[in-house]
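Here the complex is missing a single protein chain, while all its other protein chains stay put.
Showing subunit A:
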Amino acid sequence: MLLQVEIDEPRCVAAGHCVVAAPEVFDQRDDDGVVILLDANPPGDEHERVREAALLCPAAAILVRDRGGAP
């Protein structure tokens, strides 16, 4: 399964919960803490953590889309 991750950057409130949940996929900018998406198509073993991050985001700034099927 393919996962497409998108960030709605103006919504981000720099809570950093995504970085705690999925540090391989999300980071934060040094100056204002806004999210940095490290991998928009993370590998399968990251999917659960990425979905958790999207759930936990207090600003609903992380969008996760199933691209379905095998690549």
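In this text, contacts are C-beta pairs under 8 Å (C-beta built on N, C-alpha and C of every residue); 3 or more make two chains touch, one makes a residue touch a chain; residues count from 1.
By definition in this document, contacts and distances are computed from a predicted model.
Visitor: Between "Ethanolamine ammonia-lyase small subunit", "Manganese import system permease protein ScaB", "Thioredoxin" or "NAD/ferredoxin-dependent reductase-like protein", choose the name on the UniProt record of the chain that's been left out.
Guide: Not shown, but named in UniProt as "NAD/ferredoxin-dependent reductase-like protein".
Visitor: Pick from A:Leu2, A:Ala15 or A:Leu38: which residue touches the chain that isn't shown?
Guide: A:Ala15
Visitor: On subunit A, where is the contact patch with the chain that was removed from view?
Guide: 13-17, 19-20, 28, 30, 32-34, 51, 55-60, 63
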